[in-house]
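A single protein chain has been removed from this complex, and every other one stays in its place.
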Amino acid sequence: MDDRPEKKKMTIIVFSGELDKALASFILATTAGSMGMEVTMFFTFWGLNVLKKNEGPIKSPGIMRKMLNRMNRGGTKRLHLSKFHMMGAGTAMIKKLMADSNIPQLEELMRMAKDLGVKFIVCTTSCGMMGLDVQNPEAFRTELIDGYAGAATYLGAATDAEVNLFI
Amino acid sequence: MDDRPEKKKMTIIVFSGELDKALASFILATTAGSMGMEVTMFFTFWGLNVLKKNEGPIKSPGIMRKMLNRMNRGGTKRLHLSKFHMMGAGTAMIKKLMADSNIPQLEELMRMAKDLGVKFIVCTTSCGMMGLDVQNPEAFRTELIDGYAGAATYLGAATDAEVNLFI
Partner (left out) sequence: MDDRPEKKKMTIIVFSGELDKALASFILATTAGSMGMEVTMFFTFWGLNVLKKNEGPIKSPGIMRKMLNRMNRGGTKRLHLSKFHMMGAGTAMIKKLMADSNIPQLEELMRMAKDLGVKFIVCTTSCGMMGLDVQNPEAFRTELIDGYAGAATYLGAATDAEVNLFI
């Protein structure tokens, strides 16, 4: 048997598609990763928007899913603050203040997270509901995604982790 | 002493009365229940709306509580999405998409949770504030509720659980 202490683990459910909550999620994930923790992020509901491509339309079956995916287009460049979005002015201001303070932007935090081995899991139930086909996930930046799974996979990871957050 | 491994446990604080967050709570709770985990849900603040009856007025003492319970009527049929509610159109669309994808609706998930032994606890402090009398809880679907308790009861369960979420 291996006597080394087990790595500490964290899971984060990224439910919200808002910029400020996505930033909080990835600041925690990258910090944990750089401390040697094992981190798994589960993207669900509006949180799927964080992993959508910024370019092109999203093909989705049926008129309702087309409408939903037009309104709820997603992509890191389109995320809003949860308050003070102000038609984009507030969100742009926060991005500028982050740059001034040398805080990495969301895109950079996401790349850092991947480099640190943070796992990105996409919720299959949310995909089904929103017409984002798991078999043909043209809407997502698939190079970022480590897998597609449901709540049981999340719970398996969470029961084994020291820190579990719903953001 | 019993040598069987103890059951894994989860607690969820259902703070928000929004449909999407209620769905996330119950998808997690029913999945955990079907995996043999012990699940306790604490309904507090706006989360009380999930357990209110859909029918009839809510009797509440005093003019302010009457106003609050009229605005904040609650009941599963009245819950909104946290975004894209759009006067009800967005919320109706999500319910339709769930049905198309064979995802159980909130009502069904709640029944499944009860069948799986998930415990529903109502926060007494929130009840007091909102004029939902604990001794005469005519506003609630009492057949769903396993008990009324405060934060100390929650903390007792949470310190003993592997997974604790605030939703």
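Assorted remarks:
Lettered A and B in written order, each chain numbered from 1.
Here, a contact is a pair of C-beta atoms (placed from the backbone, for glycine too) under 8 Å apart; a residue touches a chain by one contact, two chains touch by 3 or more.
Quick caveat: nothing in here was measured; it's all calculated off a predicted structure.
Contact residues of subunit B toward the unshown chain are 13, 15, 44-46, 62, 64-65, 67-68, 71-72, 125, 128-131, 150-152, 154-155, 158-160, 164-166.
For subunit A, the list of residues touching the undisplayed chain reads 8, 10, 20-21, 24, 27-28, 31-32, 35, 37, 82-84, 90, 93-94, 96-98, 100-101, 103, 162-167.
One rule holds for everything that comes next: only the chains that are shown with their structure count from here on.
For the pair subunit A and subunit B, the distance between C-alpha centroids works out to 25 Å.
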